[in-house]
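Apart from one protein chain that is not included, each protein chain of the complex appears where it belongs.
Coming up: subunit A.
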């Protein structure tokens, strides 16, 4: 029995349908990310879980209890906003104590819990500061402590790191993940940054135009994208159009050459398919692993230090791939004709 269940969740604003039939079962203690482009409905789903938006249809169940009809202040859900939203008139201590005071906890218990929370975010020494006296990263950590203090059933974070600069973004996301695991709290994290989602989630929901295109572990999402949208949104991909030559032999025409993909093809002879490759999957090295050979001319080659980023013209379409720097081997020269080796398992065939 899952802890947080969203069933056939829908939301329309007037005539526009923003969330279509969203289904998801989240286990207790899981860290779930909603990943998707701007406007795909991530915030809307999150706000329905929190109770700030009323679903047009469907239900939200937390721990066996239907929440759909409950008001936001009856749900006991912690929320962290992109804009921090600390109460400007209260210092750090009072901000964190807010939810506990409303729950009517005794003073001593509040003080102890606030201390515990501040320790968790390593800001015990700033208890007397006001929000305007703190950096964005500090404010967001206080916001996290404030949301966690009343021991919510679920923690929701809506792009909590977007307003911070790159370095703090990385350290804070790791801190959030570590705190989440320490407390074992069921968490939904909204982001449009794929690296963020891949690095800290147990599972990722890739959303596209109000639908959940794929739900899976970061490894699954990245390596076995279910749709063309997921494949192109998560990670970089070279997408090449190909024409099926012989379906039973799995041969396709890539530009001018005929290549066997060594896996079943979704379409028949003469039909168009899309072949997709992650940049890290190709290799030029002699005797490299890989049962598919693609010939091409080097169109560009950029030496980036540890990585060499190469574009290969395979007779029309261009493949982009990265390989590690090898001190014993010069990077490929522009114009050189080379053979790229790829493992059949690493090439994705997208039917769309």
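FYI, contacts are C-beta pairs under 8 Å (C-beta built on N, C-alpha and C of every residue); 3 or more make two chains touch, one makes a residue touch a chain; residues count from 1.
Everything below uses one rule, namely that contacts and distances are computed from a predicted model.
**Student:** Which of the following names does UniProt give to the chain that is not shown: "ABC transporter permease", "Dihydroorotate dehydrogenase", "Oxidase" or "Cytochrome c2"?
**Tutor:** The UniProt record for the chain left out of view names it "ABC transporter permease".
**Student:** Pick out which of A:32, A:77 or A:261 touches the chain that's been left out of the picture.
**Tutor:** A:77
**Student:** Just name the one of A:99, A:160, A:290 or A:332 that touches the chain not displayed here.
**Tutor:** A:99
**Student:** Among A:9, A:26, A:60 or A:147, single out the residue that touches the unshown chain.
**Tutor:** Only one listed residue reaches the unshown chain, and that is A:147.
**Student:** Kindly state which of the options A:16, A:89, A:248 or A:306 is in contact with the chain not pictured.
**Tutor:** A:89
**Student:** Pick out the residues on subunit A that sit against the missing chain.
**Tutor:** That gives, for subunit A, the contact residues 50-52, 71-79, 81, 83, 85-89, 98-99, 102-103, 130-132, 143, 146-147, 150, 152.
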